[in-house]
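The other protein chains are all here in position, but one chain of the complex has been omitted.
After this line comes chain A, so read on.
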Amino acid sequence: MTIIANPDSATSASRRGFERHLKVENVSRRAILQTLGLAGGFVLAAPLLSRPAFAAYETGAGKMPHGTVVDPKIFVSIAPDGIVSILAHRSEMGTGVRTSLPLIVAEEMEADWTKVRVVQAPGDEVKFGNQDTDGSRSTRHYLLPMRQIGAMARAMLEAAAAKRLGVPANEVKAVNHEVVHSASGKRLGFGELAADAANQPVPAVDSVQLKSPKDFRYLGKGQVSVVDLHDITVGKARYGADVRLPGMKYAVIARPPVTGGKVKSFDSAEALKVPGVEQVLEVKGWPWPSKFQPLGGVAVVARNTGAAIKGRDALKVEWDDGPNAAYDSVAYRAELEAAARQPGLVVRQEGDVEAALKSADKIVTGEYYLPHFAHASMEPPVAVADVKGDKAEIWAPVQSPGGTREDVAKTLQLPPENVTVNVTLLGGGFGRKSKCDFALEAALLSKTLGAPVKVQWTRDDDIQHDFLHTVSVERIEAGLDKSGKVVAWRHRSVAPTILSTFAAGADHAAPFELGMGLVDMPFEIANIQCENPAAKAMTRIGWFRSVSNIPRAFAVQSMVGELAHATGRDQKDMLLELIGTPRVVKLASVKDLWNYGEPYESYPIDTGRLRRVVEFVAEKGNWGRSLPKGHGLGIAAHRSFVSYIATIVEVSVDDKGKLLVHQVDSAIDCGVFVNPERIQSQLEGAAIMGLSLAKYGEVSFKNGRVQQRNFDDHPVVRIDEAPLVTNVHIVPADADTPPSGVGEPGVPPFAPALANAIFAATGKRLRALPIGNQLAT
């Protein structure tokens, strides 16, 4: 008997009805389709703790679809041999979450990590709570619930031991996989106690005591490697692409080259001649805008992927290009620039920016362009489906296991209970795998073929049919008085919105987009106005790691560098002057301030913390050090996903324009943290991704078609151009500071720090990405 052996026996199986409607505010990347009403499960709220462990803090976890579930019977099981199994209900895409959340449970329940096994949960949010692994939320929403689960399990083990030994419960204590009665010296292992513990009542969440941080063995220490490390190094780690079922067919799909297009006709004769090709059939597409639904097209089904790809190469398809056939990135950029030079929808207003600009002694204007980016995770989208009768089983690398289950159910018109979504490891995600279109394709094909099917996207498919990062023009006008003080700040941000993927005609940013570096801009300036002119989307726009923060941070932090230059000041000093006094920023004029879905009381914009990361990185990264000729230092700081990050980049540019990044220093304040080693790896990776998007990142359109296909014409940074050294500095946080995001916030400050460094090295101000050949002389 275990604490819980069979997850199906859990009590909360009844699905709560949720009204579905399109409201895009305080939402996860799929909750765009869902309600914001009272979510089920446990809502993380205030008075939890009676002693100083972590102070209670409120998060937005309860507002996520299906909220939070705090139940040791769901998350923990103990076998008679003492092996503790802990469920990981979030998706592992490289952040380490599959290790860190179970580690929190193990910490609190006093389990020995070497005797813990991590079990990946399927998609079932009624049982497990929200599973959308996006928005850099996992630790900040689950640190406390996972601690509570662990503490509840510990209390059950201690109660079972006390009963067995006939002593009061307060005389026993769980210590490293045993419960010890110190008066008698008796010890009972977790395995011995498993059956009895399972029969103990589950204690109330507010009745259990959490460990004091000084007693932590694992949390904050960074000595635990990820659970999949060994499997990864020997080729046994299982990703979506690695799932194989008996009788499984392999399919690739030719999709409409223009978003919103469809099949006019196709000729499969040559494709069917390819050895190994078994069938060619049309797959259903949805009208534009298609949400997360498949784009449709023609599938080639074969005995292996290689045959399917070869068959698709031989396929002839005529397309109806639909409404986006005129999409042209050169023309579109000009439209965005024109829009940014005209007044737009005012989304933040303090003081009188118009008057302040008029009376300014000097105006510095920066207009910045950032193109579409493709996610290009190393594992392209892939999914396996086995649909039999009224049941469907999916194996897929999805960031949204619960949402995938709901979408498969809707698409196949099955009750969600009949759909099982098995979550594999993700070979990268970066937001792409929050959208489950590839799993829906597999489900539809399996249903039609009556056999298990794997749908494999090729790299070309991935780059040509992504849910792209938006494309934007950010225009900032800063007015300075005679003393060089910035007294006016007008920022117009114009970019197609993610909403357009869900609602036809949506052409203004949603609060969650406005709240990523535009309206939440923290500078202490008397007159501030933020505007959002309209922009029409002509392709699928989606979330890309750190989302709108990328263009906003690029613009704002590049402008800091421009202002430093204009006033003859040091970049860091200029940045600190603009951030201003340590204070909580008040944004009275902003309607629907998003704040990453978090209550402002727990997660205010605290300029003291922003100043501190700047000062911390300046000290650790030796800001102002003397450099060889041709080198330059740049700095940038940005708050996103309620974390604070500052980055210093040192570059050199040689006389042929060759750029080399010599050193990167990033400092992060993410509140209290679980695994500093993985924070370090996330920020190391963010520097690479930041450098990739700055140097090369661009997906462009002509005649509605994406002009890039693979890593030759869509390059990403390789090891021989990686920064020579990347240092990560974690700002120590006291135990009362709520945890905040890590996966995404490292990206936004990198590109502007790089641009500021390039300016310092060369005097060239880059206002458009990618850098491409702009440095060539």
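Simple rule for what comes next: a residue touches a chain if its C-beta (ideal position, glycine included) is under 8 Å from a C-beta of that chain, and two chains touch if they have at least 3 such contacts; residues count from 1.
The definition used in the following text is that contacts and distances are computed from a predicted model.
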item	value
Omitted chain (choose from "ABC transporter permease", "(2Fe-2S)-binding protein", "Cation:proton antiporter" or "Putative signal transduction protein") - UniProt protein name	"(2Fe-2S)-binding protein"
Full-complex contact with the absent chain, from A:204, A:330, A:588 or A:719	A:719
Residue touching the undisplayed chain, where the options are A:169, A:183, A:232 or A:504	A:232
Option from A:61, A:74 or A:93 whose C-beta touches the chain left out	A:93
Per the touch definition above, residue among A:172, A:426 or A:525 touching the missing chain	A:426
Option from A:205, A:241, A:280 or A:421 whose C-beta touches the chain left out	A:241
Contact footprint on chain A, counting only the chain that is left out	92-96, 225-226, 228-230, 232-239, 241-242, 244, 250, 274-276, 303-307, 309-310, 376-380, 425-430, 456, 458-460, 677, 681-682, 684-689, 710-712, 716-720, 722-723, 725-726
